[in-house]
Structures are given as structure tokens and as C-alpha cells.
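I'd like to ask some things about the structure below.
Of the protein chains in this complex, one is absent; all others appear in place.
Then we have subunit A:
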Amino acid sequence: MTLTMDRAQTRPAVRPFGLSKAVPVADEKLIPPTLRLCPKRQISVAEGGTPFISEPSMKSQFETTSQTREDSQLADDKDNDTD
């Protein structure tokens, strides 16, 4: 199925009902830790070689970024998912 997506910008906008329920989200400016992929272990490591999964900041990675951005309506990669 192909949808024609060419849209003129008209005012007032014609919006679907569902979008009337959309709300702003906090603009998360997450500062990612400095990580590199360890070629031998094939996992992300912090400076000094500590696995990221052993770092305290890992908790927030699981509980905020990953979940809210990938497993919800904020998901932009749920095709790989579906979160």
C-alpha cells in the first residue's frame, strides 16, 4: 500500500483525532558516557575498560532511554522491535 504524503501546509491544520491527545515531552539532553566498543569482548566499555553494564550510569540507560524511546509511542525503531 502506498500513501501519498505530499501535503500542503494549510492553516488551520486538519489533524487526526489521535493527535489531539499528543503531549510535549521533555527534551532529554542525555549526555552519554564516553564509551567505546571493546573489539575483544564486543561490549561497550568506559574509559579504563570497565564494561558499561557494570557502571552506575547503566541503570538510567535501561530504565529511561531504552524503554521510553524504544518500547513506546516514542519508538522510532520499533520496526526492528516492536518495542
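Throughout what follows, contacts are C-beta pairs under 8 Å (C-beta built on N, C-alpha and C of every residue); 3 or more make two chains touch, one makes a residue touch a chain; residues count from 1.
What we mean here is this: contacts and distances are computed from a predicted model.
S.K.: Write down which listed name, "VWFA domain-containing protein", "MFS transporter", "Chemotaxis protein CheW" or "RimK domain-containing protein", is the UniProt protein name of the chain that is not shown.
M.R.: Options "VWFA domain-containing protein", "MFS transporter", "Chemotaxis protein CheW" or "RimK domain-containing protein" narrow down to "RimK domain-containing protein" for the missing chain.
S.K.: What subunit A residues would touch the chain not displayed?
M.R.: Residues in contact with the chain left out: 13-25, 27, 32, 35, 37, 39, 41-44, 51-53, 58-59, 61-64, 66-68, 70-83.
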